[in-house]
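Just one protein chain is left out here, and the rest sit where they should.
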Amino acid sequence: MKIRANLAIGGGLTVLALAVGIFGPWLAHTDPIMDANLMNAELPPSREFWFGTDQQGRDIWSRVMYGAQISLTVGVVSQLINTAIGTALGVTAGYWGGWWDDFVNGLTNLMLAIPSLIFALAIMAILGPGLTSLLIALGLTNWSYTCRISRAQALAVKSQGYVQAARVLGYGDFRIMFTQILPNTLGPIIVIATLGMGGTILAEAALSFLGLGVRPPSPSWGSMLSDARETITTAPWLSLFPGMAIFLTVLGLNLLGDGLRDILDPQSRSRR
Amino acid sequence: MSGANMPLLSVEDLHISLTTDAGRFPAVEGVSFSIARGETVGLVGESGCGKSITALSIMGLLRDPLGLAGGKIKLSGQEIQNLPASQLRALRGKRIAMIFQEPMTALNPLKAVGTQIAEMFVLHQGASWREAEAKAVDALTQVKVPAPAQRAKDFPHQLSGGMRQRVMIAIALACEPDLLIADEPTTALDVTVQSEIVDLMKELCAARGTAILMISHDLGLVTDTCKRVCVMYAGRIVEQQDSERIFNSPQHPYTQGLVASLPRLGMRARHGRRRLTEIAGVVPGITSYPAGCRFHPRCTRRTEICETVVPELTALAEGSLVRCHHHG
Partner (left out) sequence: MAGFIIRRLLQMVPMLVAIALLIFVLFSVIPGSFATGQQDEGLGLDMAVVTRMRQELGLDDPLHVRFGKYVAQLATLDLGISFRSRQPVADMIGARMWPSLILTAAAMGFAIVIGVPLGFVAALRPGSLVDLGLMIVAVSGLSLPKFWLGILLMYLFALTLGWFPSFGYGDGGLYHLTLPAIALGVSPMALLARTTRAAVLDIMNADFVRTARSKGMNEYRVVVWHVLRNALVLVLTTIGLQFGSLLGQGVVVEKLFAWPGIGSLLVDSVFQRDIPAVQGCILVISLFFLVINTSVDIAYKLIDPRIRYN
């Protein structure tokens, strides 16, 4: 099979972003919070400060490297929460049907009726800023598509002969769900999770930009942009690099998701 | 050849290739046949044998990954296979028309059927939309659709399968073409409706002097409708005969298999109780056609020569042709 360009580029960018997220502290030149030095304030990119410095003289390169941790932690963890919730609700609703199915359907429709960023913002307002709040807010608000897909898949698989056979053999409901239904819905779920991770990272950046994400001085790409806005006339590079980091990470995830869809979920693939 | 003797359509040594990542494969190879004015000719074969794409190539509607790889298609003596797109479009619908297998998907679901017929008059006769819509109602009357003025305003999903296929016939015959290509026109329909549609097609074409090229997997249907039958197997024509004779003296082993697999009225009386037989084996895919005679892996009469040498098309008495080393 030919390796598709979107898969290769997307995979490359994603691996790069993950590597920065994991090894950021070693790649950074200085401590992103403590090494403020007003003597170096707002220096443009140079050999010493690759991405320049901010108002307090902190090295932007180091802050971008450290910032990857927060963005990726939020992206990965809250998307995992979303996937777990969506799959659990969807598979059980499709498999059991009845009032539970109605309830899950209603809940999904309710989730879809409130724009997810607004919902997340409301949860942040209640829980207050911070990493844990972010994980909860973004982990509880983006599971509806996963739920719908896995429900549809469970419905389709439920009536198939091998599931009926498993039931006749006396397999328990959960065993059937895990061994028969889940593997069948895995492809689309992985695709949605990959694309969703990009969305979650964007949402985290937006919330942090609004001042509702992680608290300063912890470096998050979104909060760095929020700070940079004030110095856009004197130090535009402050806006450039954190934004580029978000963009490339999300671009990588989106391309990877598209590429995975072509392989894992060929039905939904648009014909070429 | 000239004047009255010149066939309406002649297909000469047609080659169509399928291009995939794995290379180019011959989907249709060396197909030749001709149709006289007002004649009815059938093209029979299993799905995938190349009969539908032969029809599409006559219409100039082959699309990637299929493409014309050689041969000539002549309409009234004029070669049309290399015509510029604009000239080909002028022929399509006006001189050659086509109806398709699935009338539900072949009609635009979002347009009233009357409008879809009216398009023909706007395209080819320069009619205004108002005139065209009125003519569309006439066309529906001719294909015996009850309450045509109301039906013209209906959308395809509101009509039955048979009605939809009548609409397709109305579209195809709107501009009184010289040739109607019918690709499995009744396959998607209820058995009870099938003969109505075929009879309607025959009747309307006979009245207009329109020739029919009928494409089907159903030998019985084709012999009932057409004067002459070409049997295709794996991209080649293996036999050509008059409909009357093909049942009594099929020459090619494949045709013989087809005939033996048909239930026929009155057969029991003549031959006593006889089992219907089917041809053993499966149709090969385009990418894996066998060498030599393509039928040899399924053939009961094969010998060594069949596995390596492609049999020539041999002329038999009275214009019959057969492609077999051991025909008869």
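So that you can tell them apart, the chains are marked A and B in the order they are listed, and the count of residues begins at 1 in each.
Here, a residue touches a chain if its C-beta (ideal position, glycine included) is under 8 Å from a C-beta of that chain, and two chains touch if they have at least 3 such contacts.
Here the structure is a predicted model, which means the values were calculated and not measured.
K.L.:
For a quick check of understanding: of B:Gly30, B:Gly93, B:Gly235 or B:Pro253, which residue touches the chain that isn't displayed?
P.N.:
B:Gly93
K.L.:
Just to verify: which one of B:Val11, B:Leu43, B:Ile171 or B:Leu213 makes contact with the chain not shown?
P.N.:
Going through B:Val11, B:Leu43, B:Ile171 or B:Leu213 one by one, B:Ile171 is the residue touching the chain not shown.
K.L.:
Please give every residue of chain B in contact with the chain that is not shown.
P.N.:
Against the missing chain, chain B presents residues 59, 61, 85-86, 89-94, 97-98, 100, 102, 105-111, 119-120, 123-124, 155, 157-158, 168, 171.
K.L.:
Need a quick check: the contact residues on chain A for the chain that isn't drawn.
P.N.:
Contact residues on chain A toward the absent chain are 6, 106, 109-110, 113-119, 121-127, 198, 202, 205-206, 209-212, 222, 225, 228-229, 232-233, 236, 239, 242-243, 246-247, 250-251, 253-255, 258, 270-272.
Keep in mind that, in the parts below, only the chains that are shown with their structure count from here on.
K.L.:
Averaging only over C-alpha atoms, locate the centres of chain A and chain B and give their separation in whole Å.
P.N.:
Whole-Å distance between the two chain centres: 54.
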